[in-house]
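Input: a single structure, listed below in structure tokens.
Of the protein chains in this complex, all but one are displayed in their positions.
Chain naming follows the written order as A and B, and within any one chain the residues start at number 1.
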Amino acid sequence: MSIDLHGPGLWYATRATGLVSMLLLTGSVLFGLLVAGRFSSARWPRFLTQGMHRSISLMVLAFLALHIGTTVLDSYTSISLAAAFVPFASSYKAGWLSLGAVALDLIIALVVTSLLRGRLGYRAWRRLHWLAYACWPVAIAHGLGIGTDRSVTWVIAVTLACLGGVGAVAAWRVLSFGAQ
Amino acid sequence: MRLRVNPIACTGHGMCAELLPELITLDPWGYPLLASEMVPQALAGHARRAADACPTLALLADDSFVAGPGVRHGRRHAG
Partner (left out) sequence: MNTITVGHRAGPRLLAGLSYYGPAGLPDHHRQHGPLPAVGRRLIDVVDAAGLTGRGGAGFPTGRKMRIVAGGRGSKVVVANGCEGEPASSKDRLLLTMLPHLVLDGLAAAAAAIGARDAYLCVHDHEASLLESLQAAVAARKDSVRIQVSGVPGRYVASEQSALVQYLNGGAAKPAFSPPRPQERGVRGLPTLVNNVETLAHLALIARYGDRWFRSAGLPAAPGTMLVTVGGAVRRPGVYEIELGTPVGEAVARAGGLAEQPQALLVGGYFGAWLPAGAAWPVPMTHAALKAAGGALGAGMVIALPASSCLLAETARIVRYLADEGAGQCGPCVFGLPALANAMADLAYHGGRGRAGRQLAALLPLVERRGACKHPDGVTQLIRSAVRVAARDAREHDVAGPCRGITREPLLPLPGEDL
């Protein structure tokens, strides 16, 4: 089996992994908010919320690796590997692509600091982790701006659902925090 | 292994009691009560997981303490 670097296969893969990454990242943010807001019920223990947050965050990283890999390998656009990490390293839709690079850098920073949380200390980690609230909207904007499928109805619906979900849980989080 | 709670850092998320119910229960206000500071070898993995899961890093699992059979307070490794 060989990978056709010129056909549309990689392009489809880029779009698909991009969409899945958006869903997973949204899931990670949702579960992160639930951890911070101390959600629990008789059937849903707290460690499960946190376990989901962790596992989904690591899956985000895996899907982003695929997303970037297929993008770089795809010869239709000439996006270098560097452009995935460094803003404005590519001329192709430089603005929207840069948002993706920024979001990726933030996600890597969030994951690495979380894995090193024990060494970093709680306070420093907590401050850094606020970056998540900046990272998620940047990633969504990247998808809306550059995504091939951004005008497909169901993709718009999914994106809106992500926005609505995070908005609702964030509101719950703020309210539950106030109540404590 | 020896468990300790940093009571200043602890904000009562209660995850430790879910992950290590053998040794940790919650008081009426949601803060952890340790049945014993010394962790039996069989529970060491669970204890480490509970310490790792603590959202505020308030549960400390100290590996330099080893509980031997019948040793109540544990001993620190020499060196």
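Note that a residue touches a chain if its C-beta (ideal position, glycine included) is under 8 Å from a C-beta of that chain, and two chains touch if they have at least 3 such contacts.
For clarity, every value in this text was computed on a predicted model and none was experimentally measured.
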Where does the absent chain make contact, in terms of the chains shown? B
Where the missing chain touches chain B, by residue: 5-12, 27-31, 33
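The criterion applied here is as follows: only the chains that are shown with their structure count from here on.
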Cα-centroid distance, chain A relative to chain B, in whole angstrom: 34
Using the touch definition from the top, list the residues of chain B that touch chain A in their complex. 9, 13-15, 18-19, 52-53, 55-58
Quick check: in the complex, which residue numbers of chain A touch chain B? 35-36, 38, 40, 45-47, 50-51, 117-118, 121-122, 125
